[in-house]
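Submitted below is the structure of interest, expressed as structure tokens.
Only a single protein chain was left out; the remaining protein chains are all shown in position.
Chain nomenclature is as follows: A and B, assigned in order of appearance, with residue numbering initiated at 1 for each chain independently.
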Amino acid sequence: MRLTVDHVTTYRYSQPVRSVVQSHRLTPSVHEGQKSLDWDVLVSDGVPGGSYRDGAGDRVQGWTVAGPVTAITVSVRGTVETEDTSGVLRGYRESVAPGAYLRETEATALGAGLRDLVAGIAAADRLELAHALADAVAGAIAYRPGVTHAHTTAAEALTLGEGVCQDHAHVLIACARVHAIPARYVSGYLSATEDGAPHEAAHAWAELHVPGLGWVGFDAANRCCPDDRYIRLGSGSDARAAAPIRGIARGLTSAAPEALDVVVAVLASEQ
Amino acid sequence: MLSRTADNLYWIARYMERADTSARFLDVGSRISLIPSTHGYRSEWDSLLQASGMAEGFRSKYGDPVQRNLESWLFFDRDNPSSVASCITAARENGRIVRTALTSQVWDALNTAFQELKQLEREERSALDLSRLTDWVMRHAAMVRGSIDATQLRKDGFDFLNIGYDLERADNTARLLDVKYYVLLPRAEFVGSGLDNYQWTTLLRAMGAHRAFHWAYGGEVTAAKIAHFLILNPQSPRSLITCVAGMANHLGRLAKAYGRETEALDKARALLAELEGETVDRIFDEGLHEYLTRFVRDSAGLGLAIHDIYLSGEMRT
Partner (left out) sequence: MTTYFNEMTGTGGDLRLPYARLQDWVQSMPVELRTLKQAEAEALFRRIGITFAVYGEGGDPDRLIPFDMFPRVFAAAEWARLEKGIKQRARALNAFLVDVYGRGEIIRAGRIPARLIHENEAYEKEVAGFVPPKGVYSHIVGIDIVRTGPEEFFVLEDNCRTPSGVSYMLENREIMMRMFPALFRENRIEPVDNYSEALRRTLASVAPAKCRGEPNIVILTPGHFNSAYYEHSLLADLMGVDLVEGQDLFVEGEFVYARTTEGPKRVDVIYRRIDDDYLDPLCFRPDSMVGVPGLMDVYRSGGVSICSAPGAGVADDKAVYTYVPEMVRFYLGEEPILNNVPTWQCGKPDDCGYVLANLADLVVKEVHGSGGYGMLVGPKASAAEVEAFRLKIAADPDNYIAQPTLALSTVPTFVEEGVAPRHVDLRPYCLVGERIELVPGGLTRVALKEGSLVVNSSQGGGVKDTWVLAE
């Protein structure tokens, strides 16, 4: 499938900030399931910084903006050719050992509720187990925007029983760890469905490591594995580590916080 | 050099000069309170505190000005950021941070002042008389400044130290002068009276300029002579013109060393030109208080420019 992305993030500061530093994971991963035809990231008034592929295989690009500025726009535009690999991440070069994803983070720490959730789940092999876990998470957390926020942890989301894709991914990662399955958070895009069901174009899901297959994506929020409607950007231990844009503004005060405005459109384009 | 290092050097100087001034405030206040006054010594102390910008802090902690509390507040009290103890501690801490930008003599002078201060703080308060305390401060302030003059390399660090001294001193001279003229003496009929002269003389004493003044002017102490001495006389080490000339000189040296003229240098030169063209009559026409208020504002503007250009680290080439 050919997907076009138009993703604009605007940061507004009520008081001018002295400078802004950002680190982007905004470039589609290079693997068998996807290929960029054209791709452009632009930061208003920005100077591109160092660029490299990190240990997890993701393209990282630094940006700086010398202030004072009152607004910054990050625009991402491009077209990606995708293919359905049933969620399997193939032909992807990375150096981090899967075992390193068994360490828990604050967002994916285990709580009693998580143990209960996975307690009864068993399966013949890892892949089946991974599917079962993803189903269990999908059943435990109803999709409902607005009840959780950026810093909600897996344990909190499970208690609420509601959340968005970030929460599904965090809970699934935590559950996988109970079974000693390395799991990580993936951020990316999801194109609109034909039936017009509600979805998040800027999307997130989890990858679980399955012996023999490698990393396999599971989108518990949509009860499926990522297919050709998905574009994979980058990964990390949790949402913060995998964030497509991390940034710090110098001179930001709690009295004059930043306001964020995100517009994303991901469409399947005519061939 | 690192902007933060320049900033630390600048603040070593400002704090040492401020410690010196606080001691002088203490001295002048005590002397004034020894003579009979129409308002009682409390109101005079009040005025002094007002001028030093320390009144509110004092009131909220101690209430009415009582000599012993005043000594505590101006000398020992860490709640008062301008007390001698606070200033010497801050100067030494700034020195410790940039230890390697100082000669061992300068560090020794700073560190010795700090170590002796800690000893003073341990002593019984009643065993410490005021003149011993003020002498002690002035001696150490002079020791630090003297070792800077005698041993620091004449590089940019030396300029930042001197700019700190000059800026702080100009500000303090203007404030001390303002206390005397505007606050201590609210009623015009006192001008020129015996009481007035005594107070003026006390002020000169506090500035360590009592004898110098007589050498320079002779005869009666008059408001005009004092104003000339403390504002316009380039021979006086504490006059505004001396301090501003010092800043213009050191900013000029920096501009030359760095190959870049700055807004700070322009401001210092403009301020100096204005002082050079000024007369006492015109100052009195404008009103001494008004004149000094304007000067304090201009010098603060100069301080801000120095901060923005050199000390904040925000400069771009």
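What we mean here is this: contacts are C-beta pairs under 8 Å (C-beta built on N, C-alpha and C of every residue); 3 or more make two chains touch, one makes a residue touch a chain.
Computed from a predicted model, the values in this text were never measured in an experiment.
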Contact residue for the chain not shown (choose from A:48, A:139 or A:211): A:48
Touching residue (missing chain; options B:61, B:99 or B:132): B:99
Answer key for A:8, A:30, A:96 or A:192 versus the chain not shown reads A:96
State which residues belonging to subunit A touch the missing partner chain. 19, 21-23, 47-56, 60-62, 64, 66, 94-100, 102-103, 237, 240, 246-248, 250
Residue-wise, where is subunit B in contact with the chain that is not depicted? 1-6, 93, 96-97, 99-100, 107-108, 111, 156, 160, 254, 258, 260, 310-317
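As a convention for this text, only the chains that are shown with their structure count from here on.
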Report the inter-chain centroid distance for subunit A and subunit B in whole angstrom, where each centroid is the mean of the CA atoms. 59
